[in-house]
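The structure follows.
The full complex has more chains than appear here; those shown keep their coordinates.
Chain nomenclature is as follows: A and B, assigned in order of appearance, with residue numbering initiated at 1 for each chain independently.
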Amino acid sequence: MQQDINIQLSQLEEQIEALKTKVSILEKSRKDQLSIAIVSGDMDKILAAMIISLAAAAMDTHVKLFFSFWSLSALRDNKKKASGKDVISKMFGMMLPRGKNKLKLSKMNMTGIGPAMIKALMKKQGVLSIDQMFKEAAELGIEITICEMSMNLMGFKKEEMIDYPNIRYAGATTFVSDAGESSIQLFI
Amino acid sequence: MQQDINIQLSQLEEQIEALKTKVSILEKSRKDQLSIAIVSGDMDKILAAMIISLAAAAMDTHVKLFFSFWSLSALRDNKKKASGKDVISKMFGMMLPRGKNKLKLSKMNMTGIGPAMIKALMKKQGVLSIDQMFKEAAELGIEITICEMSMNLMGFKKEEMIDYPNIRYAGATTFVSDAGESSIQLFI
């Protein structure tokens, strides 16, 4: 009898251990984390990405931003210059917006009148400027990763990117891996 | 012996209780829910958002739509007018589409020929019109939240928005919080 009970007890224990492992895997696969792949470089899209990210970070959600393609324009530092670029890289450099304050709107850009209007309205309404948003993001520990392949394609160099704590350079695998364990993933 | 068994039993019970708590947290963090941040106001994007939402709602998935930036155009009621607007708000009002039936296509808009073609084709194929989609959405209990900050920025007022049951006005925090517990989250 006693022996029988012991067998039953150890069987239950085994099942509990198996459940613990599964639950632990589930917990790791859905962290309280926001992961965004930002491909667009339009002012409205970058603003949306930053507003959502700051809201999440303020709620203690860990935020990981993966910048690629056109969005790299938002990370260019207007005051920095990179040397040793080939002709095509120079062309991209000239044609794409020089930093987050020079972005265009996806609609109603009107050669810069639209963005100027939005900036004026944001100021009037007491919304953070895009510069302040990046400062706040850095303070809240929002992580920025730059897509290395996009950077190479467009001929951007690390030395012309904004100062931001711990910028990482990585590939799509990093985004997929981060997104896979995040409770929220977006493509902007 | 008896005492030993009791200790083992209560230890197992404790472990089971701990697992229950964890599983309950996991369940709450992944409800059968679709959460979409709609930033685009293009006809094709709004259609995509509504078609996905209606499909989800028909499968008993709870749907929460967060309208911000350009997508607010889709929620304007063509017949309603708001008074007391300043110059910039009036400009936005004039330049942006007056409601979901006046939206432009992101491609092939051709000053309105594209949207008219799509509408004619939808009718021919027996697809719901965009008006019918919103009616259906209301009946299926799809929730609409309007981004208050976008509304203020663009100078839209509550009284010019469409009649829709229980429209909420809130900020990005609400989207992040809804998205964090949804099984599906999209940015459109």
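Following the convention adopted for this analysis, a contact is a pair of C-beta atoms (placed from the backbone, for glycine too) under 8 Å apart; a residue touches a chain by one contact, two chains touch by 3 or more.
Model, not experiment: these values are computed from the prediction.
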{"item": "Overall number of sequence copies in the complex as this file defines it, 2 displayed", "value": "3"}
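We adopt the following convention: only the chains that are shown with their structure count from here on.
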{"item": "Euclidean distance of C-alpha centroids - chain A vs chain B, Å", "value": "22"}
{"item": "Interfacial residue positions of chain A with respect to chain B in the complex", "value": "2, 5-6, 9, 12-13, 16, 19-20, 23, 26-27, 30, 32, 34, 36, 44-45, 48, 51-52, 54-56, 58-59, 61, 106-108, 117-118, 121-122, 125, 127, 183-188"}
{"item": "For the chain B and chain A complex, residues of the former touching the latter", "value": "1, 5, 8-9, 12, 15-16, 19, 22-23, 26, 29-30, 37, 39-41, 68-70, 88, 95-96, 149, 152-154, 171-173, 175-177, 179-181, 185-187"}
